[in-house]
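Missing here is one protein chain; the remaining ones are kept as they sit in the complex.
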Amino acid sequence: MKYNKSKPIFSSYQKNSNLFDEIFDENENVRPTYKKILELYSDHSIQDFASLNEKAKASFFNQGITFQVYSDKKAQEKIFPFDLFPRIIEAKEWDTIEKGVIQRSKALNLFLWDVYHDKNIIKEGIVPIDLINTSANYLHQMEGFDPPGGIYNHISGTDLIKHSDGKYYVLEDNIRCPSGVSYVICNRNALKRALFGVFNHYEIHTVTDYAENLLEMLESVKPKGVDSPNCVVITPGVYNSAYYEHCYLAKSSGIELVEGRDLFVENDFVYMKTINGPEKVDVIYRRIDDLFIDPLEFRKDSVLGVPGLFAAYKRGNVTLVNAPGTGVADDKAIYTYMPQIIKYYLNEEPILNNVHTYHCSKPEDLKYILENVDKLVIKPVDEAGGYGISIGNRLTKEEIEKVKKAIKENPRKYIAQPIMSLSVHATYIDETSSFEQRHVDLRTYTLLGQDKEFVLKGGLTRVALQKGNLIVNSSQGGGSKDTWVLKK
Amino acid sequence: MLARVANDLFWMGRYIERAEHTARYLNVNYFSSLDAPNKLSQSRTFVLNSMYALVDNRVENTSELKENEVLYDIALNPEKTYSIIKCIKSARENANSSRDLISTEFYESINKFYHFVISYPKETFVKNGLFDFTTTVTEHTAILRAKIRGTILHDEVYALIMLGMNIERATQITRIIKTKFDDAERATGGYTNPFKNSYEWTTLLKCAESYDMMRRFYRKTPTQLITLEFLLLNPNCPRSVTNSLNQSYKHISQLDSLKLHNINSSSFLIGKMRSEYEFKTIEEVQKNVREFIEDTLNKLIKISIKLEEEYFNY
Partner (left out) sequence: MSLHYRIKYKSKNTYENPVSEAYWQFLVTPENNETQEVLYSNFRTTVDARIENSINGYNFETTRIHCKKPFDKICFEAEFRLHKKDINPFGFSPIFNNLLDYNLTENHSFKVEFDNFLKHTELTKLPENIKTIHKFNKEFTVFENLNNLNNWVYNYLQFKIGVTKVNTLLKEIVVSKQGVCQDFSHLFCAISRENNIPARYVSGYLHQGNGYFGDSQMHAWVEAFLPNIGWIGFDPTNNILVNHNHIKVCHGKDYNDCPPIKGIIYASGKNETTHSVEVSQQQ
């Protein structure tokens, strides 16, 4: 009955039964979590929605919550598209996610400590040495160094998807400079402004407590001998695509936003140049990649960094968040060992699923892979950025033979994973002025400090706005949704 | 506060103020010249060159001045450093780099302003948009002023923006007066004895949005003497140089009260200039207007350089 009532808005909603729809179950009934909101939304017509959508877009634009797109030498400002239909996650479901991402972050932290100290996990043959020493993100300079509080990956962004079996799988752990958290808060604000009426029907966890937890975490990893640490955020500058986020983080935590040229090092301490002279800096949340933080130690041509910063760090006079060298633990090859890594350090079973990985170097896996190329994604282990990936069901017969040949020639070079099907969510599409199914994923944000752990109860639901597209990245035309975590 | 950010805030204040004066100057001069009582004041090229003069771009051969070009250059030409569009772009860039210190509300206003200016169609502007464009620019600057006053903490951030605004205001008012006198010199061949007509003084006062107040204060038609007195020396006229100096002094004291008596500080320079203005009479100014105006501009430049050395050097 209720489904009929919601017809004006969902009248042209087409359901592909092969996909897991977060709102409608396989019998086309509205899932219990979404019943109320659909009922409320049914008061709106599609025109109402179109106009709210326009207003929300204008609000993002006016607030300058934008990123730059460069084409034909001209910079254009674009908003990160935002969808007015929220994604809702039940308390119980969230509980698993939260425990799972904390478990992963902790395990990765212990893994990093081990890799930069005794390397036991490698000596015991659980993770192959090649994965470490061939990684461009492994920093020899970090060997034997104890980061303050013993923390490497203070901030982790974990990318999860819901597969057609209705279970969450982790796709990637981002522990260098995961971005996007500011959009979580912006999305919530925008949705509150547009559809305030629906909020009092759901008990939703707030997302505005991220900043205070971030600051608490930063303070918890202060250098030895500092009472009340001076924390800053360092940004590459106003032209960086994530500059809005850097501002947001500094502003909401009440700390200074600096650029490399605002800082200098003297006697291995870091200072910022203020109108009243130098002021010591103790903790730096850096949004600059490892190789750019200090031109005297890493890339000489970096103008973003601070000469001498790394020496100050190694002397223990300043803390860098995240620690340099964390990148070694977030590449594809390490990902495939996550279940073993969790087991090794925590003696626990992984709470969240990894996407199963077949190693072409193992004979039994190889046999399966060669027989099932059309059902698998084949990835080279050492390429980054999506290069060289073959998606089995999109290949022609000849292409499949080519892939098989390449694997047989160099089995060590490839891994294979089942083709994951991202769940779909009702998303308002401008072009057709209607709701349509679009693939979504979820990025969660975890903070690890000394005696501190925190997961933002929300996260960024990213939407692939192009029909059928599985890539949710913002540079590839992705949007996002407000993500509600229910209190009960 | 970071020295670099302080510099950006100061300049943001200056750019906002500059955009406003440029816009008003265009507006007032253009429209008042249309029905001006004497021939010269009505002359297109004379008015256009006066506009160029304000932005330091006076040309010698006025016969080549084209109205479309002059108006476009000063308002919307992104290639010209003096254009209004460039000022607003720079102000917004400065706001971007200090975004973590200013209020969301203020940022939103300056961002809207920026989008208004950059998306204003050139064709509309040169065809019939001059009034609309310049009026909207001055309205936007008024909104910005209100947001600065009403939503930003009145601490050093506020002090720096206001310092920039007031120093720029003193500079712009002086420049507007200078431009008018230069115009007069060209028209009559003498600097000390310019326009006899009250019409020009009315225009000048309107460029500084001070005409009504001046009428209320003196209760007579404007002459050179009272116009200069009002715009330069009247402490209660919100646009006067004296007022701007008083404001600047207040804000620099807020920034660093300990340095007031250090003769090598910018607060000392501002304080000194302010005191000189406070006890200056219009008769003294009248003895040599050009010298007084040049001296004022030089002192303002020195203050700016000192501020840079003292606070913005990073």
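Here the chain labels run A and B in written order, and each chain numbers its own residues starting at 1.
Throughout what follows, a residue touches a chain if its C-beta (ideal position, glycine included) is under 8 Å from a C-beta of that chain, and two chains touch if they have at least 3 such contacts.
The shown structure was predicted, so the numbers you read here are calculated from the model rather than taken from an experiment.
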Interface partners of the hidden chain - shown chains only, full complex considered: A
Omitted-chain contact residue, chosen from A:315, A:356 or A:375: A:315
Touch with the omitted chain, as defined above, among A:282, A:297 or A:331: A:297
Absent-chain contact - pick from A:33, A:62 or A:141: A:141
Given A:146, A:266, A:371 or A:399, the one touching the chain that is not displayed: A:266
Positions on subunit A contacted by the hidden chain, ascending: 119, 122-123, 125, 129, 132-133, 139-141, 143, 264, 266-268, 295-297, 300, 307-308, 310-311, 314-315
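Just so it is clear, only the chains that are shown with their structure count from here on.
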Chain centre separation (subunit A, subunit B; CA means) in Å: 48
Residues of subunit A defined as touching subunit B within the complex: 61-64, 237-238, 243-244, 247, 250-251, 256-259, 261-262, 272-276
Touch list for subunit B against partner subunit A, complex: 1-6, 93, 96-97, 99-101, 104, 107-108, 111-112, 115, 156, 255-256, 311-312, 314
